[in-house]
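Here the complex is missing one protein chain, while the rest keep their positions.
In order of appearance the chains are A and B, and numbering begins at 1 in each one.
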Amino acid sequence: MQEIIRLEKLTRRFNVRVGYLQKVRSITAVDAVSFSISDGETIGLVGESGCGKTTLGRMLVGLLEPSEGSFFFQGTHLGSVPRKERKEYRRKIQMVFQDPFSSLNPRMTVYDILSRPLKVFGLESTSAGKRKRIQDTLESVGLKPEHMSRYPHEFSGGQRQRIAVARSLIVDPEFLVLDEPTSALDVSVQSQILNLLKSLKKTEDLTFLLITHDLSVSRFQADRIMVMYMGRIVESAPRELLFENHRHPYTRLLLSSIPQIDPRKRRDKKLSVDEVPSLLNPPPGCSFAPRCPMKREICDSAPPPLQTVEGSHQVACYAVHEKEGKGQG
Amino acid sequence: MGLERRSGSFSVVWRRIRKNRMAAIGAFIVLFVVGVALLAPWISPYRPEATDLMASLEGPSKAHWFGTDIYGRDILSRIIWGARVSFSISFLAVLLSSILGVLLGAIAAFFGKVFDEIIMRTFDILLSFPDILLAIAIMAILGPGQNNLVFAITIYSLPQFARIARGAVLGEKNREYVDAARLSGESEFSILVRYVLPNTLSPIIVQATLRVAYAILIISGLGFLGLGIQPPTPEWGTDLSVARNYLRVAPHTGIFPGIAIFLTVMGFNFFGDGLNEALNPRMKDR
Partner (left out) sequence: MRMANPMLSVKDLKVHFSTEEGVVQALDNVSFFLEKGQILGIIGETGSGKSVTAYTINRLLPMPPGKIVAGEVWYDGEDILKRKESDLVDIRGKKISMIFQEPMTALNPVFTIKEQMTDVLMFHRKISREKATKKALEVLDLVRIPDPAMVMGKYPHELSGGMRQRIMIASALSCEAKLLIADEPTTALDVTTQDQILAILLQMRKELGISIILITHNFGVVAEICDTLAVMYAGTIVEFSSIYKVYETPRHPYTHGLLNAIPPMDRTVQKLNTIPGLVPNLLKPPTGCRFHPRCERRQPICEKQVPAHREVDEGHYVACHFPLEGGR
């Protein structure tokens, strides 16, 4: 399969002010992340808050500049493209945001919201052409032409999210980053939107990066899942493999913490006090080491590299690699 | 949960104003006074500069509802035309200062850093002077007259508009729709003007309303001090100043301009406060 996206050691740091004296410190939100996405894939990027997944997504769509590293789209290194020429790439990479209540301009009608991108990217020169395109796009997300003249506040959360999806699709992109697209929605609406996204991906021939903290959403949408923790990818595997045979201790912790909806499958809970280390003071080696049941000495030395365990299953864990090395699967 | 009506839409805002008694009174006064100013050429019984020395300092009568001043000029006509003068100056000044002030404040907030520092520190300097002193100083340097008045009022009004716009833009600029606009290919300036500014209108409209009231007060004040509008142009403050000399024998010459100033300023203030409440309703206390 053709590779459409490639990240090489993509890094992003932020300066934050801490303490009473407002000293400036640097945190590394995304730490030398490398992976590639094939044309037509859906990658699920999962992790809890602060893991860097949103920052990564924003770098891919151009809302943030990387501090270090490179990002290749269809073979072109986007960092080296001069600002003026980036517009066309902008068009091909779009994003759907999390909050349907603030991602739409309250003062613009649906028509305005959808026609601006057409105007700015120079698509559809005639007004009739624009109108038709907007109508078609609205239809494809399950809305009606009469919705064009309304304002966002007249719609429910699910409908607003549909408008947001329409906005990202109307410019005919190739790659879509979805940042928690259903986290702010009720369950019954979430399922409608997830179904919609899945069918649109097929009909519009898209590639998705789905950022979410909800693994069940990932299971429904993604072909391959990457688990992020404190700025690094700790495990990357095809979907079924991740759920049936995950290896990284953080992945295990994550999966075991997710509440089961079948009350008969309740698990006994441990009364642990588990504090996530702050990005201001990251552990010197593996960032999960302080909480890890499988920790050994080497884990404090340097962050473990992401290495292949088998096929396309990669894990960043010394303990796992040790087992592999000793021939224990 | 259902769908909410847009809190800024006209019908909703109008309904809230009607319910709030003070605001309704203010709205009525504003409409009345502005109406008078607009219709001055048709409703004024006399020409405001028309003197009639035989009828000097006459009290209210059928011929002159508000009486006459020392030169025999009809006070009612002078009040009516005075409204026109006050409004033309204050509206123009507020229009200019709001456009310029909002633009500068918005740029300061949106583009930040250097722009923010330069623009806001300049305005801080302006703000360190009391408005009326600044106005007096400018009028003293430039001399009296309508255009200079507009200039003076515009200058001292700029910082407030800039501040309010800056605050409102700061609140909006990190919203997701701004990011979405970037992905739609919009330029930064286009985002500021097309997307962000329309969402900051409420506090600016309120400020503009209150500023008109204040401007009228300043115009009257400067007129009273002899630095603003010069006679024989009818203006409430100037007329009040002249009336000072005759208060004992003909108090009506001062009462009517005084009431005009008082009523107008109060009306605009009530309306501005009401507008503020209507645009940003707060939950009633327990």
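Here is the rule we go by: a residue touches a chain if its C-beta (ideal position, glycine included) is under 8 Å from a C-beta of that chain, and two chains touch if they have at least 3 such contacts.
Keep in mind it's a predicted model, so treat the numbers as computed, not measured.
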| field | Touching residue (missing chain; options A:143, A:194 or A:289) | value | A:194
| field | Listed residues A:263, A:293 or A:311, member touching the removed chain | value | A:263
| Which listed residue (A:219, A:295 or A:313) would be found touching the missing chain in the intact complex? | A:219
| field | Option touching the unshown chain, where A:69, A:117, A:157 or A:285 are the choices | value | A:157
| task | Quickly run down the residues of subunit A that touch the omitted chain. | result | 48-49, 156-159, 186-188, 190-192, 194-195, 198, 213, 215-217, 219-220, 239-240, 243, 253-254, 256-264, 266-267, 269-276
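By definition in this document, only the chains that are shown with their structure count from here on.
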| query | Which integer distance in Å separates the CA centroid of subunit A from that of subunit B? | reply | 50
| Sites on subunit B touched by subunit A in the complex | 1-6, 175-177, 179-186, 194-195, 198-199
| request: Report the residues of subunit A in contact with subunit B in the complex, numbered from low to high. | output: 58, 61-63, 87, 90-91, 94-95, 97-99, 102-108, 116-117, 120-121, 151, 153-156, 164, 167-168, 171
